[in-house]
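One chain of protein is taken out of this complex; the other chains stay put.
The letters A, B and C name the chains in turn, as written, and every chain counts its residues from 1.
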Amino acid sequence: MLRLYMRLGIPVLVVCIVAAAGLGVTYAMTKDKIAAQDREAKAKSLRIVLGRAKSFVELDAKKDAVVYEKATAAAVDVRVDGLFRALDGTGAQVGWGLLVAPRGYGGPISMAVGVDRNGKVTGATIASMNETPGLGTKVITQKDWLPRFSGLDTSAGTESVRKIDTIMGATKSSRGVRKGVGAAAAIYTDVLKSLEGGSGQ
Amino acid sequence: MKEWMRVLRNGLSLENPLTVLMIGLCSTLAVSTKLEGAFFMGIGVIFVLVMSNVLIAAVRKFTPDEVRIPIFIVIIASFVTIVDLVMKAYLPSVYSFLGVWIPLIVVNCIVLGRAEAFAYHNTVWLSVADGIGMGLGYTVIIAGLAAFRELFGSGQLQFLGATLVTMPAFYRPPNILLLFPGAFILFGLIIAGSQALNRRIAAKDAAQAASLKEAV
Amino acid sequence: MDVMLIVKAVGALSLIGVMSAILLATAAQKFHVDIDPRVQQVLDALPGANCGACGNPSCFSVAEGIAEGRLLATTCVAGGQEVADAVATVMGQDTCVVATVLACRHCGGGTKAQRAYVYGGAHSCNAVDKLAGGSLLCPNGCLGYGDCVRACPFDAMSMDERGLPVIDLAKCTGCGVCVTECPRGGTGLLELVPESAAVVVRCGSRDRVKERRAYCPMTCIACKKCERACPSDAIHVIDMLAVVDYDKCTACNTCVAVCPQKCIDVTGRASRRSATVTDGTAGDFEGFVSKSAAQVEEAEQA
Partner (left out) sequence: MSGVAQLMLLFIGAALVNNILLTRFIALCSFFGISNDMHTSIGMSLAVIFVMMMASTATWMFYYFLLKPLGVGEFLYIPAFILVIAALVQFVEMYLRKYSPALYRAMGIYLPLITTNCAVLAAATEAVKPGFFKMGIAYNFTLGENLIYTLGVSCGYGFALLSFTAMRERLELAQVPEWLKGSPMAFITAGLLTLGYIGLGSLFGL
């Protein structure tokens, strides 16, 4: 009885221990690199939408849990990936960088939206998505479309994006992107606006 | 060494996992929209195949039959995770394209299939050959398919950031090639081609055998 | 390096691993089904084609049945004597004799038989048969779309130029899959006959003689010449159709020679005639005219 358990259990146990240890070591070795890549990717897309800012400080997921909660509520069904204070060279806050992921045709579209202190959208960019090549990808390849979000007033929340038309042939994808910017606007007006001021400096 | 080469060649032609055995199709069709992605996918599969083949062949004497599948699959999954993590850390752009398919190497029938069918019964040395052969067979087909789809579907062929070939301006790339239906139809035609080729080879062999008989 | 993380990882995966091992070990004991080791041995002895000819779902279920004693060692009809012997050896029984059968076709009409309508649908006998009783005027003739050929698990059948299935008797195991698959198998178009069968009547039409003469050049005209000529009383015209009694037939081929329609044919593994040799060809279609008894003899000697 016991022998059967030992006979079957010990090889599995040994393999599991070795495998887990090996993976743990690999993970420990690559962890920092992956985190750096991740930060770099985020910073890159944030810099695109808020060129004036020199650095971005992410709101801490633990310390500012309430903010994230409120932001998620304001974004309705758009996923909130991160909220960043955008600081200029002197450390003064110039605006906000928001990472949101609305749903497009082929799953979530990860995008960054910048909002300045006047409540104007400074830009929107797409970090990654899985839209249909040639159709959904028009939101990127149609060069004059994304810049149309710049200068948009956020005071109307999710309704602010109404005046931007969707792209023919990429309706679902462009509607997704629009929704993402709308969610960012709503988060800004409902939540972030009140957090501005001293705390960022 | 002769035996080693034979096993290696087997994977490339006679037992090519994709066109002959028709296993490991999921990633083939999904990943083959970009040459670069397909290439690194192939590298990942070769790595996982060779390493897991080696390890499984090495521990085959100590593996109880009842739990061999869990043991094989943990070994394979570990190497897949290593590929996953390393690629995430050092090739982020490739990873963002391939990400989904890396974990699915675990359940890629090629890997577990070779573990069961070959590595479990053969020496470490031969298992290496089998891993390389099968992996290369996979890579060649998938990269070829990707090159075709990328070139004719998007109008240009890129590799590691460099544009290799660009179609002339009047060429309007048909989207269907990059979409799923295009992948299926194209792959169907490839198989039709390889079957026709195999048939011709078989007919030639038969003719040769017949003429030999006559000579005797 | 984060040692704590590695320890946690090892702990978590080991826990899952050990749990699965325990689960499987317990299952192996608790759910242990005593599988007779002979099941595997019997299974190895069976052909493993899962053809279903014996009426069981798979070779495995046959092996189980034989090991349990539910089924006889001769269950596998496809395997024949050889398999039965091997199975009997595994089971420790005396070898037993299997009555081997082969498939044969009772139709010689093919493309020369007149059609009731032109059919352009799915290439399947079963489909044609459902459309107004089939495209042939003959209610029992071969429709010629080759369902039997596709169904044959042993690759023993092929369609020839006359639009008729030809059975390679060297490959035929008498499994009967073709008879089941043929929409007209039930009315005797394809039939299983004893291995010793030497002659076959290539007509199975149940129509009136006058009518079938009108639409098929090959049909049996019920002239009773064969019945009268047969030295061993083995062939009789029953219900306007010649029928061979294989228990009495001595393979003298007299009937083949006298038949004015050339509708009786030589066949059978016993006479070492593969159906492809004696079953006529496209050239001599009009009732196997060119085939005389002398030629059959010649073929036999060669």
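Please note the rule applied: a residue touches a chain if its C-beta (ideal position, glycine included) is under 8 Å from a C-beta of that chain, and two chains touch if they have at least 3 such contacts.
This one's a predicted model, so the numbers in the text were calculated from it and none came from an experiment.
> What shown chains come into contact with the chain that's not displayed?
Counting the whole assembly, the omitted chain is in touch with A, B, C.
> Which of B:Ala117, B:Leu164, B:Ala196 or B:Ala209 sits in contact with the chain that's absent?
The missing chain is touched by B:Ala196.
> Based on the whole complex, identify which of C:Leu13, C:Val179, C:Ile221 or C:Ile235 touches the chain you can't see.
Final answer for the missing-chain contact: C:Leu13.
> Sort through B:Asn53, B:Ser78 or B:Thr139 and give me the one touching the missing partner chain.
Residue touching the absent chain, from the options given: B:Ser78.
> Touching the hidden chain in the full complex, which residues of subunit B are there? Just list them.
22-27, 29-30, 69-70, 73-74, 76-78, 80-81, 84-85, 99-100, 103-104, 106-109, 112-113, 179-185, 187-189, 191-192, 195-196
> Suppose we count only contacts with the excluded chain; which residues of subunit A make the list?
Its contact residues with the unshown chain are 16, 19-20, 23-24, 26-27, 77-79, 101, 103, 105-108, 130, 172.
> Counting contacts across the full complex, list the positions on subunit C that touch the omitted chain.
So the residues of subunit C touching the missing chain come out as 5, 8-9, 11-13, 15-17, 19-21, 23-24, 27-28, 30-33, 57, 122-124, 127, 150.
The definition used in the following text is that only the chains that are shown with their structure count from here on.
> Can you tell me which chain is nearest the middle of the complex, judged by mean CA position?
Here the chain at the core of the arrangement is B.
> Any idea how many Å lie between the Cα centroids of subunit B and subunit C?
Inter-chain centre distance comes to 41 Å.
> With centres defined as the mean C-alpha position, give me the subunit A-subunit C separation in Å.
67
> Could you please state the distance in Å, as a whole number, between where the Cα atoms of subunit A are centred and where those of subunit B are centred?
Averaging C-alpha atoms per chain gives centres 35 Å apart.
> Please output the residue numbers of subunit C that touch at least 2 other chains, ranges allowed.
As it turns out, subunit C has residues touching two or more other chains at 13, 17, 20-21, 24-25, 28.
> Two or more other chains in contact with one residue: find those residues in subunit A.
Those would be 8, 12, 15-16, 19, 23, 27.
> Help me check something: in the complex, which residues belonging to subunit B touch subunit A?
For this pair, the touching residues of subunit B are 33, 59, 62-64, 66-67, 70-71, 74-75, 77-78, 81-82, 85-86, 88-90, 92, 96, 153-154, 173, 175, 178-179.
> Using the touch definition from the top, list the residues of subunit A that touch subunit C in their complex.
1, 4-5, 8-9, 12-13, 15-17, 19-21, 23-25, 27-29, 31
> Applying the document's contact rule, which stretches of subunit B touch subunit C when the two form their complex?
Within the complex, subunit B touches subunit C at residues 66-67, 70, 74.
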